[in-house]
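A single protein chain has been removed from this complex, and every other one stays in its place.
Read from first to last, the chains carry the letters A and B; within each, the first residue is number 1.
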Amino acid sequence: MSDYNFAYLDEQTKRMIRRAILKGLAIPGYQVPFASREMPMPYGWGTGGVQVSAAVLTPEDRFKVIDQGADDTTNAVSIRRFFEKTAGVAVTEATTEASVIQTRHRIPEAPLREDQILVYQVPIPEPLRFLEPSEVETRKMHSLEEYGLMHVKLYEDISQHGAIATAYAYPVKVEGRYVMDPSPIPKFDNPKLEMAGIQLFGAGREQRIYAVPPYTHVVSLDFDDYPFEPTKADHACDLCGATDSYLDELIMDDAGGRMFMCSDTDYCGTRCAAGHCGAQGTPLAEDAA
Amino acid sequence: MITVENVSKSFVLHNQGAAEISVMAGASLSVAQGECIALVGASGAGKSTLMRMIYGNYLTQSGRIMVGDLDVVTAAPRQVIQLRRTTLGYVSQFLRVVPRVSTLDVVAEPLMATGSDRATAEAQAKTLLHRLNIPERLWQLSPTTFSGGEQQRVNIARGFAYPYPALLLDEPTASLDPTNRATVLAMIAEAKARGAAIIGIFHDHAARDEICDRQFDVTQYTPGLAA
């Protein structure tokens, strides 16, 4: 064990955050202000998500962190180690084994279960900020359900690009009431926002927490004649051959060589281990063992 | 149709030592349907003032001015607006219009304001403009750039576009050539024939004698001028 209090934050702070989380769950999509603490990492590195994770972690939890789908990036590794050290919790890279998953910019491909919590890192929680700089005004718009402005943003997209060009942080309406920024996940992930697991969103710099309880109705905003479409690269994963996962495009050389691979590294790895193989993948050899 | 009973009018010029100028006292006048009355009297005797009082353009201090069944002296602004729209027409000496509005629209407006559709209103406006010899090439232009005589004829066309039961005419034949003068007099006669009550100011004595049934000398009610 370490000399830190469990999961770094003191108990009073964790209770304060839990109250904000409970309020957020009670009012799906509503941004609950909370007294965000200084964390031993800079803003923009997931201070909001880390505080939410600290508040929900118990010693029995198994913790997973992904950054843009990957478990092995600097940010993910750092946060995983942070809680390994300060909370002593078990960690994992397997989505199905984790009880708490902190994420930046993705929802795992494997469907989450009722006993799992997904914690999002949120840079700008206010979906109306694009057009309305005043916080007083945006709060009033939420309270009075005046969301015409959200469609103005989508209108601008279509008028300038011929289609809704917003590809990430695509606004949604939660349980027919609050319009919410789902954090910068690709809009491919939007349909997955209706899930069995608990979703918690933490914005450290902006001091807001909001939540989507299990099985909550989440609708991506659109126009009747320009319906919402989740999009991904029109390709299969070159490593595992999956056609249903969100893909990263990787430039391989100076000659224009490229490959597409699952952004969810655990999903890809699990499929490869099960014997699936993409165009540029290495087939699971019998002699590997 | 128009009954003026014992009306008085004075102006208080607050910015000139609150000087009070009494311009009319105890005037009474009645005009029946189909009748045309000429207001006469020396310049400054109050002919235009009386006309403006009847139109509601000037406030009246005391007395009654009935046009139809509305007392203009005590009526609310919206009642006067309604009266002007459907009952009481006024052809002033000077044309006052919004810049940029075409002559055709200026003439058609009183009809549009009373619910005519655009086609009907424009057709009627064209008939009148033709009759008053306004060249067709001018119809789409604003009358603000026209000559005095042309402006006067546009003003008359506008005043006669809607068949008001009561009409006020301030020098309708001034600055008109003989042909147009005859046309305007014919139009006034037609208005009389359909039953309009008309009060007019005519410096053109021949026209006055031709069209008016009676004369009404305002001088007798002008304080300081009455003999």
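Keep in mind that, in the parts below, a residue touches a chain if its C-beta (ideal position, glycine included) is under 8 Å from a C-beta of that chain, and two chains touch if they have at least 3 such contacts.
Just so it is clear, contacts and distances are computed from a predicted model.
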| item | value |
| --- | --- |
| Chain not present in the shown complex, as UniProt names it (candidates "Tryptophan synthase beta chain", "Dihydroorotase", "Phenylacetate-CoA oxygenase subunit PaaI" or "Phosphonate transport system ATP-binding protein") | "Phosphonate transport system ATP-binding protein" |
| Chain not shown, its touching partners among those shown | A, B |
| Contact with the hidden chain (one of B:59, B:123, B:186 or B:206) | B:59 |
| Touch criterion as defined above, residue of B:42, B:81 or B:123 at the omitted chain | B:81 |
| Contact partner of the left-out chain, one of B:13, B:42, B:186 or B:206 | B:13 |
| Candidate in contact with the missing chain, chosen from A:131, A:233, A:251 or A:273 | A:131 |
| Contacts of chain B with the absent chain, listed as residue ranges | 11-15, 18, 52, 56-59, 77-78, 80-81, 96, 98-101, 112-113 |
| Touching residues (missing chain, whole complex) on chain A | 131, 144, 146, 148-149, 151-152, 155-156, 158-160, 222-226 |
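Please note the rule applied: only the chains that are shown with their structure count from here on.
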| item | value |
| --- | --- |
| Chain centre separation in whole Å, for chain B relative to chain A (CA means) | 77 |
